[in-house]
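Note that one protein chain of the assembly has been removed; the remaining protein chains are unaltered in position.
Entry: chain A
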Amino acid sequence: MAKHLVQIIIMGTQVVVKAFARALRQEIAASQAAAHKTGGGARGTQHVAANYKTGISLEEALQILNVERVDQVDAIERNYKYLMEVNDRSKGGSFYIQSKIVRAKERIDEELKTMKTPPPNSNSKQQNASKQL
């Protein structure tokens, strides 16, 4: 009796461990695919991190402010000001829409900040290389 009981417990544990390992593999593959989609490497990781931190993707942020690229600084500033004004709550606008405009601007500002500072990993690699030389 005890022998069968032990066997059942072992089999049960094996099933759980296998399922967990498979889930973990899928999770890793999914996160790698997400990083790869944004260009991969340190830049891609940074991009995903910024998306996560602000809770809004760069693509959506650009769509909200009606521009195509982050370097259209003037158009971004102009559209941001205009959209914030027409959607102002004191003029009967929707506070929710205004919030999304603020977050879109935040996300683009974040992107401009990371574009100016090189990704930390490649920087340290360069430092290491220069040390070796």
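Methods note: a contact is a pair of C-beta atoms (placed from the backbone, for glycine too) under 8 Å apart; a residue touches a chain by one contact, two chains touch by 3 or more; residues count from 1.
One rule holds for everything that comes next: contacts and distances are computed from a predicted model.
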**Item:** Chain not present in the shown complex, as UniProt names it (candidates "Translation initiation factor eIF2B subunit beta", "Dolichol-phosphate mannosyltransferase subunit 1", "Mitochondrial import inner membrane translocase subunit TIM14" or "Protein PTHB1")
**Value:** "Mitochondrial import inner membrane translocase subunit TIM14"
**Request:** Return the single residue from A:Gln14, A:Gln32 or A:Gln63 that touches the missing chain.
**Result:** A:Gln63
**Request:** With the full complex in mind, choose from A:His36, A:Lys53 or A:Arg69 the residue touching the hidden chain.
**Result:** A:Lys53
**Message:** Counting contacts across the full complex, list the positions on chain A that touch the omitted chain.
**Reply:** 49, 53-57, 60-61, 63-66, 79, 82-83, 86-87, 91-104, 106-107, 120
